[in-house]
Each structure stands twice: as structure tokens, then as C-alpha cells.
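Reading through the C-alpha cells given below for one structure.
Note that this complex is displayed minus one protein chain, with the remaining chains in position.
Showing subunit A:
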Amino acid sequence: VEFVLHVQVANIAAGAVVCVESEIRGDVTIGPRTVVHPKARIIAEAGPIIIGEGNLIEEQALIINSYPENIMPDTEGVEPKTMTIGINNVFEVGCVSQALKIGDNNVIESKADLGKNVILTSGCIVGACCQVNTCEVIPENTVIYGSNCMRRVQTERPQPQTLQLDFLMKILPNYHHMKKTVKGTSTPVRN
């Protein structure tokens, strides 16, 4: 009898700030200048997750690459699909994202719920508590808001949260331990 232990270490680039209290399972790559708050969960079940740079993933956010509902985890012949997340996205507190492809500069507000078949392009804002589980590509600069998920198109994309990211990258290490990055020590250099 053979026991094979798969140890998957998250691939965190240097310059990313990932708190130890966050749960990262599976094959996850995190780009530089991304901040992952404590209690955020990034779970790569059915395939790897690649997260770009400058993203902000807040507390209790759940990014999960899960198996489709009608397929058991052990079935043969299921191709692992990669979930790609671009740059400068914001995943606010408590949101759930299962979308396989997310572009740049999107904002997913608190308690929003993205289904597996949605593809976000760039500059989209999914409002608080909005559930988007249609099978479509959301056009650029769309705002989804309201209890009925009304939509409108805005003229400017949401600004990247550079100020907030810089602030967090300075302050979070003062209060939390960080996960190890690929090159470099476990806690970044303090000013």
C-alpha cells in the first residue's frame, strides 16, 4: 500500500502581503503587491488559481475554483480548469467568487456572489449582495446594483486602490504574521 502525500505550497510572489490567518488551499499563485486579509479564503479545488498583481482580497472573501455541481471529485477525465484573476481587482468583505475569468480593475462589493459561468471583463462593479449566476460575459464598465441586479454602464472605470494597498502593506505586518513568499523572508522589511 502506498501513501502519496501531496503538499501544495502556495506560490506567493515577493511583495505580496498574505496574512497567516488566511486559508489558501491548493495550487494558488499570487502576484506581487496583492494584499490578502486574514480570514480570506482562496481554495483551488478543481484546478489552479492564478491571481495577478495589485489585488485586494478582504476578510471572509471566498475565491473558490470548485467542481461543477454534477461531477464527483474523483471522476476520471475531468480537465482541471485554471481560474485567472487579473490586476487591480477588489474583493470586498464576504464576497464569493467562483468566476473562472476575471479581468482588471473590477470591484466585487460585499456579499456579492459570482457564479461559475460568469466572465468579468474590465472595470465592472458587482454591487453589494448581488448574485450574478448567469452564463455570460459582462461587458466592460458595467455596474450591477440593487436588489433586482439592475445594470448600467459607467463612463469611467473604478480607480485602482493604490493608496489603500500601500497603507495596508505597511500596517498589516505590524499586527499579523505573513505567509512566506517565494524569494525573501516571512515578514517583509519594516520601514
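Please note the rule applied: a residue touches a chain if its C-beta (ideal position, glycine included) is under 8 Å from a C-beta of that chain, and two chains touch if they have at least 3 such contacts; residues count from 1.
Rule of thumb we're sticking to: contacts and distances are computed from a predicted model.
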Checklist entry - Which of "Dynactin subunit 4", "Ubiquinone biosynthesis protein", "non-specific serine/threonine protein kinase" or "Ribosome biogenesis protein BOP1" is the UniProt protein name of the chain not shown? => result "Dynactin subunit 4"
Next on the checklist: Considering the complete complex, identify which of A:25, A:39, A:81 or A:151 is in touch with the unshown chain.
Outcome noted: A:151
Checklist entry - For subunit A, which residues touch the unseen chain? => result 125, 127, 143, 145-146, 150-156, 158
